[in-house]
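This is the structure I want to talk about, given as structure tokens.
In this view, the complex is presented without one of its protein chains, the others remaining in place.
After this line comes chain A, so read on.
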Amino acid sequence: MTAVQKRILINKLALGFSTFSAVIALGFLFWILGVLMMKGIDALNWNIFIYEGSPPGYEDSGLKHALIGQLILVGLATLIGVPLGIMAGTYLSEYGKNSKLAHTIRDISDIMMSAPSIVIGAFVYAIIVMPMGHFSAWAGAIALAIIMIPIILRTTDDMLQLVPGTLREAAFALGAPKYKVIIDVVYRGAKAGILTGVLLGVARVAGETAPLLFTSFNDNFFTTDLNAAMPSLTVTMFNYAISPYDDWQQLGWAAAFILSMFILGLNIVGRLILLAGKRK
């Protein structure tokens, strides 16, 4: 074998292995989605959206309680987390810049992003659930918001920094005060990026179970009381999936399917917005 032939062979082997690895990695994703689709769509029916939870064996049992609870929890977390995240990101990019404090905040935020979510659940349990004496939707939403903030903070910071400095200077040169420059020019320029960050942040917390286990806990019935335990798709899915009852397991599959489609949708929309923003 000549040197060239050997090189070609090595090239083919390397290409083969890396393609194979990529296929396996992606294969799992499609496998998961495939199983979810088959089991999930099978378990879907209108009753799921109409009825709340009931003991095993009853015909009219559904996921209405968990669906609405999930929306309330994620919505509340978004209301708390998005303004804080965007404002903190704005501070870093527009005020803190390269100061020591700004760098420290960025580092801490990066560490928080990889903090185990169950630890954050335990933290909220200690500071909110324990003093209040009971589980609550507030506690669950705050736990989710804590997970969401570093993601939104980081994307906001990054996206604002992409807005060219000359654009800011041009606004200042017209006599704009700083807050006007940020709102009128910088936010507008980074609109798509910030929105993407928000959607990815929401998608990230929508699938969390661990921080809800001992904050919002769970409930088998429909409730909108923010001061009481609140059902969520994730915890409901966990409870139903480990139960020995067939109909509960079916509901678990349905919950898994709905949740996955919701998060997949958020991710796709988030990326599309970013793409559309870049193309302009």
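Rule of thumb we're sticking to: a residue touches a chain if its C-beta (ideal position, glycine included) is under 8 Å from a C-beta of that chain, and two chains touch if they have at least 3 such contacts; residues count from 1.
The rule we apply is simple: contacts and distances are computed from a predicted model.
This complex has a chain not shown, and the name its UniProt record holds, of "Predicted Zn-dependent protease or its inactivated homolog", "MoaD family protein", "Carbon monoxide dehydrogenase" or "Phosphate ABC transporter ATP-binding protein", is "Phosphate ABC transporter ATP-binding protein". Among A:V124, A:A171, A:A210 or A:L251, only A:A171 touches the chain left out of the display. Considering A:H103, A:H134, A:R188 or A:R271, the position touching the chain not shown turns out to be A:R188 (whole complex).
Summarising the interface, chain A meets the missing chain with residues 164, 166-177, 180, 184-185, 188-189, 191, 280.
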